[in-house]
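With one protein chain removed, the remaining protein chains of the complex are shown where they sit.
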Amino acid sequence: MNLNLIGKKNHEENKIIQIGNLKIGSGKAIVIAGPCSIENEQQIDAAANIVKKLGGHILRGGAFKPRTSPYSFQGLGEEGLRLLKEAGEKYGLPVVSEVMDTRDVEMVSKYVDILQIGSRNMQNFSLLKEVGRTQKPILLKRGMTATIEDWLMAAEYIAYEGNEDIILCERGVRTFETYTRNTLDLAAVPIIKNLSKLPIIVDPSHGTGRKELIRPMTKASLAAGADGVMIEIHPNPCEALSDGEQSLNFEEFHILMKEINH
Amino acid sequence: MNLNLIGKKNHEENKIIQIGNLKIGSGKAIVIAGPCSIENEQQIDAAANIVKKLGGHILRGGAFKPRTSPYSFQGLGEEGLRLLKEAGEKYGLPVVSEVMDTRDVEMVSKYVDILQIGSRNMQNFSLLKEVGRTQKPILLKRGMTATIEDWLMAAEYIAYEGNEDIILCERGVRTFETYTRNTLDLAAVPIIKNLSKLPIIVDPSHGTGRKELIRPMTKASLAAGADGVMIEIHPNPCEALSDGEQSLNFEEFHILMKEINH
Amino acid sequence: MNLNLIGKKNHEENKIIQIGNLKIGSGKAIVIAGPCSIENEQQIDAAANIVKKLGGHILRGGAFKPRTSPYSFQGLGEEGLRLLKEAGEKYGLPVVSEVMDTRDVEMVSKYVDILQIGSRNMQNFSLLKEVGRTQKPILLKRGMTATIEDWLMAAEYIAYEGNEDIILCERGVRTFETYTRNTLDLAAVPIIKNLSKLPIIVDPSHGTGRKELIRPMTKASLAAGADGVMIEIHPNPCEALSDGEQSLNFEEFHILMKEINH
Partner (left out) sequence: MNLNLIGKKNHEENKIIQIGNLKIGSGKAIVIAGPCSIENEQQIDAAANIVKKLGGHILRGGAFKPRTSPYSFQGLGEEGLRLLKEAGEKYGLPVVSEVMDTRDVEMVSKYVDILQIGSRNMQNFSLLKEVGRTQKPILLKRGMTATIEDWLMAAEYIAYEGNEDIILCERGVRTFETYTRNTLDLAAVPIIKNLSKLPIIVDPSHGTGRKELIRPMTKASLAAGADGVMIEIHPNPCEALSDGEQSLNFEEFHILMKEINH
């Protein structure tokens, strides 16, 4: 592995990514939370409110959704980003959202504090290069079938274009197991810490696909050394336009936040 | 699976894709061959010459290469496409090459007869939509970890934008087996034939990653009902800038062509 | 890989396993067929009759069934073996059946011409050693998650005890794909032929788990160089006590046999 830029060299300190006053990778775990998809103003406002109130650090919400089927809800697009930015500003939370197209990078960058590259685009090298030319921190999700090496090399692509503010996100890999949506590979956390100076967070929502597993896997992620977690929450998961079965309602999110902050 | 557009309805005939006089999906297997990467004029000319001479039907060659590492050869870009088009015209062969960026679709379309979507971009939905708006046939490679359903839904995305001229290409999936680069899933051939009206070809070069397996797996692919194969060849595989270990030299390609045309 | 005994050394000929007049590995493909489980005398007699009539070579039938659940039908045991042997003798067909317990090896050997080691026991090393001490040919199925190396080393265990009459059987590996029961890895056929002197056959019934795929995958197996196939058939698949959905009825078996013998 040629990790010239993101690799861990002797005695080098880990990279801390700063967004306003928030530091990612500093030893204190952060919580990113929000709905899978931004659906309307009330929904994203309610989510932002609860994230702030319970001590979460960053608001997430999808505006461009990579859906398996063209007949599924594809997201609100730029209008969603506008709603996300407003909610973030209202509650004083930085925001993160996914960008899927090289042509949208500049536009999405106007609305978000962190640009997310989704699993399905982890080896969309044109997109990696394009976000590598921005000044925004990048949240790089692991591909469903990406080895540790593939994933780190994808981060190296971004760094190679000049942007080393990269946060890695473990979100499960595809295996034969069907009980969970993916198999969350928590050993990736200490491995990344050993091989790279970049921070790593875990997404137990996509990593398991089952809401009852989010709490124990959040605790396990932090015990393994993760710099944070990303959690899907929704005011009413049963009516969510995407990923309801893996979203916590606000009461469940409250219990989770109490447990990790006890 | 909602396969409104590409699914096989009762008594519907299979789709035949016509490029000049060449018919894909008509019952007669086609051979696409050429180098992994276009390296220079002599190389692509020599490849085109041998493809034509031995009865191959389409010339392939990569100009934009999705490489795991940013430090690997990334392809010649538009200059490569120009060389490919020239070689194709000189020998009377349609040409196919990969497009990786939504912004390049229009430009690449000027040079090629078939637009290829690579495995790593199989769920790059922006790119699928963009090529779906062209008039060119699309060669859609299966993602490394894509289920049959994911793959067919990706084709449906293209069709949904108006372009139903799609050729599916099985190229192996990722498994625990390390002896081969991928595990070629030949059962995909009859499955696709049952579920969809689209033609399907097989790429035994990427599907195995080992040149000694290309010949038996080509024969197996055709026996399973594939509409053709895509083979990597190179005048001097040992000096290839990419994928040399899975490329046939011209002598080996000659033997293969004799066997499948006997 | 230390394949002292079963590896392919320079210029060494492939091993031919002889059972009466039948030669396995001689270049002529053989067909093993019969029901998943032996259920009663009429069923196994009918199966033996059709196997013989249509030119099949060996009769299969399970008497000890490795079932995921203890509440599923576990097979008729020794009584089943007796019925199998009778049917084989009546129609002049050698018979094969699975042995699951070291303590049963001697008893099962009295009834069958070939001892089968099932996928779930491929690394049951005690059992491998025990069958290695018999004089019977062994049919060694690949484990669901066994690499080529694991599998060949399991064969080496048998040979190490003195028995080199081993027939390998590819039957699919476990992957993320759920459309098929397993992913049939046909590249294993030429790989085994390159690395080992042992014959290899393919089981498309377990390898796909879907009856409509058996015919194309049988043809693909033989085109890839397999020494034979093993097919599940049943007089009435819908009423089979196990694996009905992947068993051919006699009419379907007839069509298959015509196609491969045309």
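Every chain is named by a letter (A, B and C) in the order it is written, and numbering of its residues begins at 1.
Quick note on the criterion: a residue touches a chain if its C-beta (ideal position, glycine included) is under 8 Å from a C-beta of that chain, and two chains touch if they have at least 3 such contacts.
Since this is a predicted model, take the numbers as computed values, not measurements.
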Selected residue (touches chain absent from view) among C:S126, C:N194, C:N236 or C:N261: C:S126
Touch with the omitted chain, as defined above, among A:E79, A:E177 or A:E239: A:E177
Absent-chain interface as seen on subunit C, which is shown: 2, 4, 66-71, 100-104, 120-121, 123-127, 143-145, 149-150, 153, 156-157, 160, 174
For subunit B, residues in touch with the removed chain: 174-176, 178
On subunit A, residues whose C-beta touches the chain left out of the figure: 145, 147-149, 173, 175-180, 183-187, 189-191, 194, 207-208, 212-213, 216-217, 219-225
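FYI, only the chains that are shown with their structure count from here on.
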Chain copies touching (subunit A, subunit B) - same or different residues, decided at half shared: same
Innermost chain, where centres are averages of C-alpha coordinates: B
Rounded Å distance, subunit A centre to subunit C centre (Cα mean): 48
Distance between chain centroids, defined by C-alpha means - subunit B, subunit C (Å): 35
Distance from the mean Cα position of subunit B to that of subunit A, given in whole angstrom: 33
Per-residue multi-chain contacts in subunit C, two or more chains: 175-176, 178
